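Only a single protein chain was left out; the remaining protein chains are all shown in position.
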């Protein structure tokens, strides 16, 4: 198995899913001849034809609505939203229909669709191209929200999202689309949804993150190790529903936790995790759970966006502050 | 001053705002001759004419977009979304434009608009009429989210929202639109935004809520008092940004906190408050902060919705559990 | 220099005048008398159902209900033209079409009574449940039609929306994609002249709603929606064409909402009784009955038998409805996902416990 970037892994998962199950179809803006603006669907229309890889008219609400209709009929549509900043017109369809169809028909109809979107800041893109609003989707009952943090995980989790019988919002951290190549076994096997992955074991402190921030979190753990602090790193992966069991077990062990996410702090998923820890691990806690996050601002345009993103030294500082708390 | 219900107080605030400032205009579906499906705008088109009270075509995205354009021109539009379940098409305009216009033009243009919507369950309404998704808006930088819990508060906070130079999502708990009549001084004075209101002082435990759940929370405090437990009741009122100072001071005093909200638990605003308390009051806490909330489900249709809503006895039980925690 | 580059015309179709007399010669392939009788029966049943449902609501035995009074020929008309394996996506006022499709009276009562099981149709398993968020269903219809087309099947999709709904982007996005993808969808716009309190004239400056189709490059027709013959005929032509790969079609059905918007509405706040009275002259039920009397020998006895039969069927459904036990509380979790994530197990147990300690949830009433 050759090395792949995250975006290549996405492409490979789509390829394998389409080979395996002819109900899998792709739709979105520029996913056809152009292969997607990030090349997630590169080569797939050539291989599977325009019936299974559909360039749509330009309307995200329509894309979501189309996908819901297709899914209710038993297809497995994987719809691409070009950037997360353009996902909001689709939100009504996701919350009002995709997440409800099974429930409101008592299981008669269902909605096995995936809505993919690249998200996050850090690529010096124009306005509205740097959103991290996964928390909006995490507040929608009946919908899963899945975020990979590495090529192998992207491959396995996307296969799982496509196979899942319910709607999944699959958010791809575009800042790390091409950051690293990773070797993984593209064995056509999904990786489990609804569970966190412990990327690194540690004893002193638990670092919890997801998406692109996992990179800085891992780097922070390395730096902490040099200072004699053993950090456990957890990649939440499925950010809704959250596997609190894994997180609570870790925090029960370490007694300390820092949560790192790029999204705005208020209303972010970090709050949910911190609240859950506070509720279930209070007596284990040796220090307050701190969140290192994006600010409650609009993500600045390119010239200032580096000041917005949680940086390694912020994570390290927060971890040390937690370690030194009395 | 005569007694008024919450919906009458909303109507009165709109009347007074329109009398005071001719830049205030209303728009929405059925707000004109019909006076709004809940009568929030009753009589206002008759008084101010169709130029200032505009029945719009049926499109919520359009309503929000219109309001943004008007606001950028210096009008103070107050737009009604008929039910919160229909606010989602407007979400793109709110997050992508209303909350950003000032920031992205470095203050050249701004967006002094109010988006009103009745919200919450408990009136045996049809599907999609029972939403409590205030948390979605609380995650949007540049936007305020305000929720009154009583007629007097509705009057004062709506005046403040209209006067505010930035966009405000103003959510009205429709379950208590006509629950009680309250006497208040309709003195044309706004009440402050961005602050919590302490409705009842107490020593043993802090109960934090907003909107319709404040009613059950107050009732729970009364029942707790009978059992010798002195509960402080805080009405968050502006749920974004949250005035954590008031909450933290209270919890620092009582050492215990229960948060009550009707919205789904995961991704709810309760998590933010609990996380903030855990971060800043850890050593003061005598027990975990517990949340009594709606479930992470679709709000059930009428026959089961009573099982969804946080009930007084759940709050009492949670408070006692907190009191007895060791 | 100015040159014309495109031309369009919108036509109106009607066969019967308000008295039920023919406006001219009928086409040879007009709906069979058997079909029309079936349609008449469904229209009568629908009106009885509407009246009964409003009555149940008024007596506290049902939730908010939208009557379709006066619009029966629209929904019965197009649904008569459907095949069983077509798909139907209603708005919320198509009780007649749902009955025609095989959604039972009981299911409809359960739905409006606030019970999710009312959307678990035992008949048309692939039809969509009602759509409360206006116009959103138009897009689902295009998705379903895409699936049908992809599979090379000869089926069509019918989706309904109101005059108000045509102002919403969803409607337009749906007709647009249906056009460019040549999808087998019939869009029925029920122009009943009101969207709650907002008159048709305040929704759009377009003289007809049929011409909205021009924006999508698709064909359309304005049809007298109080004329069952015209509705059935126009719909059948459109559906046959769609099933054969001819693409989408839009029908603007002209009718009138005789009642309040729903039981929560009071239409006298915003419209004159006079306007309403005028429309009683257009009532689709006596109109098609007159046609049957004149052309199918429909007798007093036939009528009496029909009325009795419908009433009996309805009362049985109401009885069954009132006797239906509530769902178990955990049902709110058990259909949320195919497999409930572990994360929600505690909440599921909580609602079971809550129901057992506080079955009436009395403190919110």
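Read from first to last, the chains carry the letters A, B and C; within each, the first residue is number 1.
By our rule, a residue touches a chain if its C-beta (ideal position, glycine included) is under 8 Å from a C-beta of that chain, and two chains touch if they have at least 3 such contacts.
Everything numeric in this text was worked out from a predicted model, so none of it was measured.
The residue touching the chain not shown here, chosen from A:30, A:182 or A:249, is A:30. The chain that is not drawn here is touched, among residues B:243, B:262, B:296 or B:313, by B:243.
Within the set C:42, C:186 or C:202, the residue that contacts the chain not displayed is C:202. By the touch criterion stated above, the residues of chain C touching the omitted chain are 1-15, 23-24, 167-170, 172-173, 176-177, 179-180, 182, 201-208, 210-218, 222. Where chain B meets the chain that is not shown, the touching residues are 25, 51-52, 54, 56-57, 59, 61-62, 64-75, 77, 92-93, 96-97, 102-110, 141-142, 144, 164-166, 194, 241-245. One chain of the complex is left out; on chain A, the residues touching it are 29-30, 32-35, 37, 55, 57-62, 85-86, 88-89, 122, 124-129, 175, 216, 219, 265, 295-298, 300-309, 311-314.
What we mean here is this: only the chains that are shown with their structure count from here on.
Each chain's centre was taken as the mean of its CA atoms, and the one lying most distant from chain A is C. Chain B and chain C have Cα centroids lying 35 Å from one another. Centre to centre, using the average C-alpha position, chain A and chain C are separated by 40 Å. Averaged C-alpha coordinates give centres for chain A and chain B that are 30 Å from one another.
Touching of two or more other chains is recorded for residues 116, 133, 169-170, 331-332, 336, 344 of chain C. Touching two or more other chains at once are residues 61, 92, 96, 103-104, 141-142, 241-242 of chain A.
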